[in-house]
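Everything below concerns the one structure shown next.
Apart from one protein chain that is not included, each protein chain of the complex appears where it belongs.
By letter and in written order, the chains are A and B; residue numbering begins at 1 in each of them.
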Amino acid sequence: MEARFKPGDAVRVRNIYPLGHIRTPFYIRGHSGVIERFCGTFGNPEELAQQRSGEPKQPLYRVRFLQKKVWPDYQGNPDDVIEVEIFQHWLEGENG
Amino acid sequence: MGGLPAGKVEFTEHDYVDWERRVDALRLLLSGIKGGRQLMTVDELRKNIETLPPDAYERMSYYERWVTSITQTMIQRGVITTEELGKKMAEIGKRDGSKV
Partner (left out) sequence: MKDQGSYQPYSYFQLMEVSLRELLVEKGIVTEAQLAATVEEVRNITPERGARVVAKAWVNTEFRKKLLQDGTRACEELGLEIPALKLVVVENTPTEHNLVVCTLCSCYPRMLLGMPPEWYKSRNYRSRAVREPRAVLSEFGLELAQEIKIRVHDSTADMRYLVLPMRPADTEDWSEERLAASVTRDCMIGVAVPRI
């Protein structure tokens, strides 16, 4: 799978709630952030968890989110961030 | 559980006991990281922990969850069967004593 995003790109985490083994935390689904770095390409955990090959491998990114946007009641520096690893198939480009 | 309401952090440090360390070692060996055949992925380990009923998850200790998950994975993969496990647990309980 080709890497679609590059550092600095604005992305949004898909806001879906299927079943299975998923490495995208609930708290970050539906939120917008920025690609911090591309981490490489790794077996898809949703497949690996079910005794399948994990193919096609998925590009993995570290995505940076502003805390005050993730938690409406966030107390702290307005520039505080949370960075989460998210697989490409859980990301959408902010501009479609 | 990220972001869910929870209490203060309790600073417990616990030195792992032998059976916990063995569960840990089993996981490493079965993952094939040590060079042997890969008989499980870390994703299966996690999946089988996540599928524990919530009350069981809360009641169990960390390595109790792990040993349950590894055993479940070995059954799912056909490495061992439920029948073999049942027999073995009965036999060892009789041999060494068990609280069960």
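Rule of thumb we're sticking to: a residue touches a chain if its C-beta (ideal position, glycine included) is under 8 Å from a C-beta of that chain, and two chains touch if they have at least 3 such contacts.
Remember, predicted model here, so these are calculated numbers, not experimental data.
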Contact footprint on subunit B, counting only the chain that is left out: 1-14, 16-19, 21-26, 28-30, 33-34, 36-37, 39, 46, 49, 60-64, 67-68, 70-71, 74, 79-80, 84-85, 88-89, 92-93, 96-100
For subunit A, residues in touch with the removed chain: 23-25, 27, 39-40, 42, 45, 60, 62, 67, 71, 74-77, 79-87
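Rule of thumb we're sticking to: only the chains that are shown with their structure count from here on.
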Between subunit B and subunit A, distance of the C-alpha-averaged centres to the nearest whole Å: 28
Interfacial residue positions of subunit B with respect to subunit A in the complex: 2-3, 41-44, 46-47, 50, 76-77
Residues of subunit A that touch subunit B when the two form their complex: 20-21, 25-28, 43, 45, 48-51, 54, 70-71
